[in-house]
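Missing here is one protein chain; the remaining ones are kept as they sit in the complex.
This part shows chain A:
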């Protein structure tokens, strides 16, 4: 079920689309941007994007308000996400990126918790079972993009000695 996306109040606030010179103000602004990007990508099940796409996406371009975040500022937001562990660059030129609205370690934790709860330690699961199996349907493990779960599994196994 796709929820209609609820834009945060900042999205309708014109100064949101200008990188603030005041350091404290900027901190708040960037935090708001980061959470917006993550929730947007999560809802639209978008795990990767190019910078070009981002510029034109309604995420950074509020047509109604007639404001768009300039590309230099988008770069600043993406860098913030990378520092927080939610983003990885897919190429050297920084033209496309992977967006992880749950960090790998967070996934790892969730998998481990599910595995423990369902009492299936020391058994082997395939990646597919884990992400798409019936047992996991209502759990928070869904929806987990495949490559995320690969990362997640690695994390989980290193953390809690799950067999690979």
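Convention: a residue touches a chain if its C-beta (ideal position, glycine included) is under 8 Å from a C-beta of that chain, and two chains touch if they have at least 3 such contacts; residues count from 1.
The working rule: contacts and distances are computed from a predicted model.
Novice: The hidden chain: which UniProt name fits, "Vacuolar protein-sorting-associated protein 36", "Guanine nucleotide-binding protein subunit gamma", "Aspartate aminotransferase" or "Origin recognition complex subunit 1"?
Specialist: Result for the unshown chain: "Vacuolar protein-sorting-associated protein 36".
Novice: Take the complete complex as the reference. Which residues in chain A touch the chain that isn't displayed?
Specialist: Contacting residues on chain A, toward the hidden partner: 9-10, 13-15, 17-18, 20-22, 24-25, 28-29, 32, 66-67.
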